[in-house]
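Here is the structure we will look at.
Here the complex is missing a single protein chain, while all its other protein chains stay put.
Coming up: chain A.
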Amino acid sequence: MFKPILPLPDMQAALKQLTPTRELNVTILRNITVEAVQVPLSYFAASLDYKLNLKFGGLDQIYQDLASNEVLFSGPTDLLWVFNHWLALADKLVNSFTSLTEEEKAREAEFILSQVALVFDLISNISSIKMAFWNDFEIPNAMAFGIFDEDMCSGQQAYLRALNQRIQKLAQAHPKVHILQSDKVLKAIGEQQFFDWRYWYRARAPMSRQALSQFSQYLMNKYQAAQNQSKKCLVLDCDNTLWGGVVGEDGVSGLRLGLQYPGNEYRAFQCMIKSLSDRGVIIALCSKNNQEDVWQVFEEHPDMVLRKEHIAAARINWQDKASNLREIANELNIGLDSMVFVDDSEFEVGLVQQQLPQVTAFRLDPTKASLFASELACFSGFDRANLTSEDLSRTQMYQAQKQRQELQEKVSPERYLSSLNMQLRFHSATENDAVRLAQQTQKTNQFNLTCKRYSEPELLEFIRHEDSWVFCLSVSDRFGDMGIVGCAILLIKEQRVEIDSLLLSCRALGRNIECAFLQLLINECVTAKLSEMVARYVPSAKNQQVALFYPSQGFSADPDVKNMYVKSRLDYLPIEDFFTLHKET
């Protein structure tokens, strides 16, 4: 997760070379001096294409700033970062911990927790703050009772850990608040480097530049992951990547792969890939090889961890890898920018970097196979907040998708659709759906009429509010359950209903589900005696395919406003008979 830190001058030089295109408003609230975070945070933000606008709250003014600093929170705050360092929290806990009675310690803990709870409540109440991160307390080696502190349940270490745990519990009740585990930074750089005591006493700045750099890296990685802009698909080469050796030359039995050295290096790499697959990352192969040779390894090698069923798509041929990657992206219906390509060949990686800069391509050095697993583990591009049960079964869903495509190639479209035995489950969203639906608004690009991105709290608002209706559509068919694939947000204004958002996962496209979904929404409106529906198409880079969706569904274009559509006669109609409807509204 943590890459080594560049020296400050190099970081500044690299920062100058970057020209980020997106704005990121960050506000830091703190009880310590952390101004030196400016350069590293700008740098890590810029490397994710964010131009940083950084503001600082007053020293030791965390509560006051949240409660009454209107200037600080007048505009939107994409990210609020709270440094509430234990060294500056309570002098008693730092300098006279050994002389405190248990009662005094407990009283102090309750006081701290009540303050933290207040901070979290304030954060949740300020709607212009989109997301907040809280650094928990790091646990250094040197503690109040010396080397036996760790054995004592009343030791300083146990005390800080208990505080961390209780604060984490508090944070769970506040969807906007996330924790940064300071010990991760401390571990990554070591205690000697973490603190800069010179500046603690001089300027109330306990953290070194290195610590602030790693915190910045950690924060930006976690922020990025929380935006659901994480990578979706890992495309792998085979020879000297999944196994040691070349199957076409060494044969299945001559490959390095197994429980013993050197095969265990490749086995560990495969285990890491398998766990990414379990976490919902799609795995694909792109290899210059004979197909039969590669599948023979998958089927016959006793130590293969990856199996054919983990592979959602494969291009095993002698075509160039850039074309193959394009084809894989097409087949899986995902953007090139959500793909990560891994190969041992400098040539292939170079070619992909040059021809498909959207793809994240990196090379594994075959002379250092012992590093493969840990390099993949350190790659944070696949990290995601709020893993849902659907993520966990995504590979199965893509497998089922593949079978669907194969069947599609065999029969005519209508017969194909009715042979699918599609079950639609249409229901009003409940609060439990908010995480999944928010994720969907963030991730769906192709069939998304307005491309409005919502956070979990924003969706909760829609779900709870009377004048907004949120509907979900789940689909299953003979190949498997796709889970929730569609989401619609309707805004009711007297007799009129406006479609604020209408979106459908790409894996559900091409089977008339979108028409059925819209009809089901119309039917709801008819039942509620609403008379007119207005809808809007907001063009984005990826949603051209829905530009004419509303006119194709009997909406008329508003002559005055471009991309605005109206349906002024709403009829209750059944949906096509190859769907079986289960309605729960």
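Just so we're on the same page, a residue touches a chain if its C-beta (ideal position, glycine included) is under 8 Å from a C-beta of that chain, and two chains touch if they have at least 3 such contacts; residues count from 1.
By our rule, contacts and distances are computed from a predicted model.
One chain of this complex is left out of the view, and of "ABC transporter permease", "Cytochrome P450", "Diacetylchitobiose uptake system ATP-binding protein MsiK" or "Acyl carrier protein", the protein name its UniProt record gives is "Acyl carrier protein". The missing chain, though absent from the display, is touched by one residue of A:R198, A:K452 or A:K562; that residue is A:R198.
Remark: the omitted chain is touched by one listed residue; of A:E35, A:D320, A:E431 or A:D571 this is A:E35.
Per the touch definition above, the residue from A:P7, A:P302 or A:P559 contacting the chain not shown is A:P7. Chain A meets the missing chain through residues 7-9, 12-13, 35-36, 38-39, 198-199, 202-203, 205, 209.
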